[in-house]
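Every protein chain but one is kept in place in this view of the complex.
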Amino acid sequence: MSAQESTLSLERGLAAFRAEIDAPTAAFFSSCVHCGICAQSCPFYLETGDPKYTPILKLEPLRRVWEAEFTLWGRIKRLLGLEQKVTDAMLAEWEELLYDSCSMCGRCSLVCPVGNDLAYMIRKTREGMVQSGHAPEGLINASIRAVTTGSPMGLQWKTLAVQIKHVEASTGLEVPIDKTGVDYMVLLSSMEIINFPEYLEAITKIFDHAGVTWTLSTECFEATNAGIQIGNKDIAAQLVERVVAAAEKLKVPNVISPECGHAFTAIRWEGPNLIGRRYPFRVFHIVEVLETLRAAGRLKTEGKETDRLSMHDPCNLARKSGVIQQQRNLMDLVADDFVDLKEHGRYQWCCGAGGGVSSNERAEPLKMAAFKRKKAQIEEVEPARMVTMCATCRTQLEEGLEEFNMDIPVVGLTEMIADHLVEKDATAEEEPQA
Amino acid sequence: MSQAMDFLLWTKGPMFTIAMVIFAVGLLARLVEIFVLGRATNYAEPRANEWLPGFRTVLTRTVADPGTFERAPFNVVVGWVWHIGFLMALLLFIPHIELIKGVLGISWPGLANPVIDFFTAVTLLSLVATLVHRMAHPVKRHISTVEDYLVWTIVFLVVLTGYLAYHRLVSPYPLALGMHILCAEIFLIMLPFTKLTHIFTAFIARWYNGAAFGRKGVQS
């Protein structure tokens, strides 16, 4: 590829917008009546009060291309010279709207009265933004690191190997690596490895407890997908291919996505479409796996948390993937005083950090502003601790609560379950090996 | 000399044909333009079939979720009131039913005129409220385009001229009726080329939304 060809440009951006327009997009743009209800579902608008953050407005570049090139009236307007053009300057202005002030939480998609799936279109619009060279620096760097090092944070296997040693030492259990023919291949996120090493320890214990056979892969341990967040198919597909290659090599029937929201939607819903074929394996979020084990009676727990607990549903897990009841069943298993936030499940509010916002340093003030919505929700139920199942959400909750001097620790659901497992010797003999 | 009656007959005759043709050509073109684009094959293993959740969303999205209602009660209530009023006047006023029967050959029972009259008055008031809201609310003011005000104007004029004609407040009556019919025809002509298309496409949009979420196991 020549230097010329490899340069991102407005033309490439417009071509990408064009390539993204499909029947749903056309139906959505045809239906918008500018009622402004989407703004009422957007934490970035609600907490800043700035109408430029109205979700439908963030899609203006894509809408203009659709109108000018995909509608009869638009073509007539174009002939008359009335076309509203998408310019480089416009895209530069829209960069903040599409990245800094949108966590792709999809809440607007759920309340739009005419049924517009705005998050779906934000994802599409970001394709054009990347191709035209208007993606935020933080996400570009994360994408480059993800492709070149295998982790958006530049984390190497050797760092993970150190973690594994620690886990094996503290649990006395083996962390299986590159085992073929096991039930599950486990993926991790760099954020967890660095910030929440408890997770790896927790699943090691739980899977040992429930007799689940599993493995990590040295070829691919990273579940997150910077390509999805920045909004580029090519990078996203490369990262998905690595997971698929590793899973195929180990011949596993199932892949587990960790406590990370976007990683799950990326591998579960977008992945097969990015690589253009079905997987030879199934994909689950760790919470789904735990719930399956619980329902099968394979999780024997003792004791319950007695303090008041509430839960933050990650957007990607609940609203965008339908995992809602599972985490509540698991909470019931280990918590006495669990109380849901007022709007939860598919109507939950985003923590403000998703969709690449947390990787985009520039967006920090907006990220914190959006968090105020979550904070207000938490204040309503006054929990002693918050539980969640996404490392990004968890980090954002911890930082946000600290910022506002709220002494509410945040815990991961998986580790909480692990804490309540009964000692192994009582059940070891009966474990079925599936 | 006989302008008013000629005007009425023009609106009922040639102009009606023109409006109907532009409407039908425009709308069908619009709908086909949407459907022909299609959707890419989805290889991800679905949690559920798309059809039922799609149709469910077509219905359920009519009602706002409680949280949205709390945050935007005016928007939700006034939107509902004027849509219902408009639809009642459009579909249940006897002369309109006769018109639909004349064009499409199907008919249904109507409502007594005073009931329609009441709803029309309510619709007019709520339309004014939507305009005030559009100009006053920061979001709506910010996202509104010329088209929004143009569409508001024609919708308002359709209802207003209908109200004036029914109450015979403009003389002679053929002029009043002709104005109402003309406004309705302008509405029909504008429909396929403005946001008025949502009258038809909102159901398609809702279906796509419901299908996309439904396939992932979420009732949207």
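When the chains are written out, they are named A and B in that same order, and each has its own residue count from 1.
The criterion applied here is as follows: a residue touches a chain if its C-beta (ideal position, glycine included) is under 8 Å from a C-beta of that chain, and two chains touch if they have at least 3 such contacts.
Basically, contacts and distances are computed from a predicted model.
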{"item": "Omitted chain (choose from \"Na+/H+ antiporter subunit A\", \"ABC transporter permease\", \"hydrogenase (acceptor)\" or \"Germination protein\") - UniProt protein name", "value": "\"hydrogenase (acceptor)\""}
{"item": "Chain not shown: contacting residue from A:29, A:70 or A:94", "value": "A:70"}
{"item": "Residue touching the undisplayed chain, where the options are A:38, A:130 or A:330", "value": "A:130"}
{"item": "Those residues of subunit A which, in the complete complex, touch the missing chain", "value": "1, 5-8, 12, 15-16, 18-19, 21-22, 69-70, 72, 75, 130-131, 133, 135, 137, 140-141, 143-144, 147-148, 232, 234-235"}
{"item": "Footprint left on subunit B by the chain that the document does not show", "value": "1-6, 8-9, 12-13, 16-17, 20-38, 94-96, 98-99, 101-105, 110-115, 168, 172-174, 177"}
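The definition used in the following text is that only the chains that are shown with their structure count from here on.
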{"item": "Separation of subunit A from subunit B, taking each centre as the mean of its C-alpha atoms, in whole Å", "value": "38"}
{"item": "In the complex, subunit B residues that touch subunit A", "value": "26, 29-30, 33-45, 47, 57-58, 61-62, 64-65, 67-68, 71-72, 75-76, 79, 137-145, 148, 192-193, 195, 197-198, 201-210, 212-213, 216-220"}
{"item": "Footprint of subunit B on subunit A - complex, ascending", "value": "21-28, 30-37, 39-41, 45-46, 49, 51-52, 54, 56-57, 70-73, 109-117, 120, 268-273, 276-279, 282-283, 318-324, 343, 346-347"}
